[in-house]
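With one protein chain withheld, the remaining protein chains of the complex are depicted in position.
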């Protein structure tokens, strides 16, 4: 595995008064792609990053073409571009599966110890797992 | 005028299950700050950018500290950092008025001709007005 | 056909700080179920209610048990309970497919002429189509 593909359902209410999906909702879609990624990674029961917690440190998103509402979900590819000591980066591509790209984005995430209320370092196991999601060709 | 300050009301429902304002809602707050800025600029009736339309080309946002829900609004400062031929940049600071900064962000906006369905160039009048909002000290 | 079943995807961000899907989001789910219903009804190209427009006149919703976030969609059954001269009623059941009901609701909808900016009467064709969605056993 390198890239993870999430099929993101849209909602009619995601449109704004201009009749296209509002720019804020794209950031919501990134959240859904992350949750889906972490959910799949955690299915063997040995990955606890979502339980331990993770904070968004930053987002950068570029909108490339307007997205109209549709009942079919929109594919979002997500992959790892950097694994640091106490942070990691995800990249995303929101597209239509036929080459048309609606948006590209990057998020820096920080593992967070909610009990102690402070950021923490990545464990070696976490680094190994995240490295397996790294897409060399795109990073 | 250089910086524009918008007092952004929070909503209880902006919190996510972690008990803090969700990262996506900060991007909604940026939208509110832009709408408030354009609303004030347009009160003399000679500025029609919001009518003509404007698309978000990109956002970059960095989260600096968690924001708990509160009934008092959160100040957002917004100012212009760049005026190009067919795009301009806004910068924002979401803070508490006492030096604590919750997030900083930057947005590139593109004036858009909705009738013709394509981006357009800024007029000289628009450039002049945006330049007046430029905060040299911060850009 | 009598009842229409929509499989409603949840989003992680639909949860509020109590860790369950927020009550407001259930009303959003009702909207998604209506849009899906009208989309299916309109696929033969002869039904134009969504184009012509339709306003919500009222909602009544009863919450029966808390709904935790999950990646599997939640089934929503929707059917017609009344067809009047200038309004019709939909009923919904948000459930888990195994007998557990999360919420039941009813919405009164009014066909609306957006060009003339006023409500309008249902046509005979619309009444016939809506009547076919009527679930006698439940209304």
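We call the chains A, B and C, going by the order they appear; numbering starts again at 1 in every chain.
Here is the rule we use: a contact is a pair of C-beta atoms (placed from the backbone, for glycine too) under 8 Å apart; a residue touches a chain by one contact, two chains touch by 3 or more.
None of the values given here were measured: they were computed from a predicted structure.
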| item | value |
| --- | --- |
| Which displayed chains the hidden chain touches across the whole complex | A, B, C |
| Residue of B:32, B:106 or B:126 touching the missing chain in the full complex | B:32 |
| Touch with the omitted chain, as defined above, among C:31, C:96 or C:135 | C:31 |
| Subunit A residues that touch the omitted chain in the full complex | 12-13, 15-19, 22, 24, 69 |
| Hidden partner chain, residues of subunit C it touches | 18, 23-24, 27-28, 31, 53, 55-63, 66, 114 |
| Missing-partner contacts on subunit B, residue numbers | 9, 11-13, 28, 31-32, 35-36, 39, 71 |
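Keep in mind that, in the parts below, only the chains that are shown with their structure count from here on.
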| item | value |
| --- | --- |
| Averaged-CA centre spacing for the pair subunit B and subunit A, given as whole angstrom | 24 |
| Centroid distance [mean C-alpha coordinates] between subunit C and subunit B, Å | 36 |
| Subunit C, residues touching no fewer than two other chains | 12-13 |
